[in-house]
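Once you've had a glance at the structure underneath, I'll fire off some questions.
Here the complex is missing a single protein chain, while all its other protein chains stay put.
Moving on to chain A:
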Amino acid sequence: MGRSETSGAGDTTPVAPTRQESSSEGSRTVLGTKRRERIDGLAESGGDTAAGVSLAASAWRRLRRSPTFLVGAGIICAFVLLALVSPLLAQHDPALRLLEEQVSRADNSIPPPQPGFPLGGDQYGRPLLSRLLLGSQQTLLVALLATVIGLGGGLTLGILAGAFGGWVDTLVMRVVDVLLSVPSLLLAVSIGALFQQQSQFTVIIAVATVQIPIFGRLLRGTMLAQRASDHVLAARALGVRQRSIVFRHMLPNALGPVIVQATLMLAVAIIDAAALSFLGLGAADTSTPEWGQMLGSAQNFFDTHPHLAFWPAGCIIVVALGFTLVGESLRDALDPKKRR
């Protein structure tokens, strides 16, 4: 960093090498920041948009150029859109056994594709395509809720441990380490088994429980790194209040890896939730379709009718891949070593 300062006057703002692009990008984000600042009563001056780029903007600039991110985001958008419009797309009620007469236990036959039913029916004669389409809602919702709960719990633990250190940290981390020492699927199954009645709620809680210690540990680590950082020492040297140290000076700087992890966790949650449903821990009533449960109930037909498993499994893999790609590219974009 060989920038020199010209005797206190007119110091040029350091901007990334691609100046033109960053200034156009910058003006957009600065508008956002300016608005916030105005609310704070900060901006007494006119809106000056030449200020340069914020950190989020520079991360976003790199993301937009990353093929990994674009593919991942494309997949996620497609599936989210699908989940939203699936009630319109699905031509049949997924709970109705419309093709039941074509199901035969004796010769192990299952309704083949036919007019009106492009993928045919499942082993109960229910419309496979409609079930697949509507299944996206359950799968995404379960993963999202589980990750939100896991994130909330993990943040609480991580903030407690990282902010206070000492015995609070020791206590919290003991609990976290015990939870982490149990294989995650085993833990999820055990949690699921605690519930009297099987439902999607069971799955959500079980998957979230697996995530809490992961988020907690991650945030605790980044919070402790912040505690030892120069700018926190400098803030403490200024007598800044503990609350502000934790929530203004430590937490925002500690969140980057957690955001990345949360994205990756959505992929894990989809797979875990599917695994639990596959194992029969999901809703006992299968009239509301869900991919994991569809996959589970297809297991008796793997050799004779592999397409029953192929479609839900394919969807699970592709959507999980989407979240993984986005998570990985976020990790790269937020990496301070690559920041320009």
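Going forward, a contact is a pair of C-beta atoms (placed from the backbone, for glycine too) under 8 Å apart; a residue touches a chain by one contact, two chains touch by 3 or more; residues count from 1.
In the analysis below, contacts and distances are computed from a predicted model.
Colleague: Given that one chain of this complex has been left out, which of "Peptide/nickel transport system ATP-binding protein", "FAD-dependent tricarballylate dehydrogenase TcuA", "ABC-type polar-amino-acid transporter" or "Tryptophan synthase alpha chain" is its protein name according to UniProt?
Modeller: Missing chain, UniProt protein name: "Peptide/nickel transport system ATP-binding protein".
Colleague: Which residue, A:Gln242, A:Ser287 or A:Thr304, contacts the hidden chain when the whole complex is considered?
Modeller: Touches the omitted chain: A:Gln242.
Colleague: Check the options A:Val178, A:Leu233 or A:Ala284 and report the residue that touches the missing chain.
Modeller: If we include the chain that is not displayed, A:Leu233 is the one touching it.
Colleague: In the full complex, which of A:Pro252, A:Gly280 or A:Pro306 touches the chain missing from this view?
Modeller: Here the residue in touch with the unshown chain is A:Pro252.
Colleague: Please output the residues of chain A touching the missing chain, sorted low to high.
Modeller: On the chain A side, contact with the omitted chain comes from 1-5, 7-11, 13-14, 33-34, 37, 40-45, 48, 51-52, 54-55, 166, 229-231, 233-242, 244, 248-249, 252-253.
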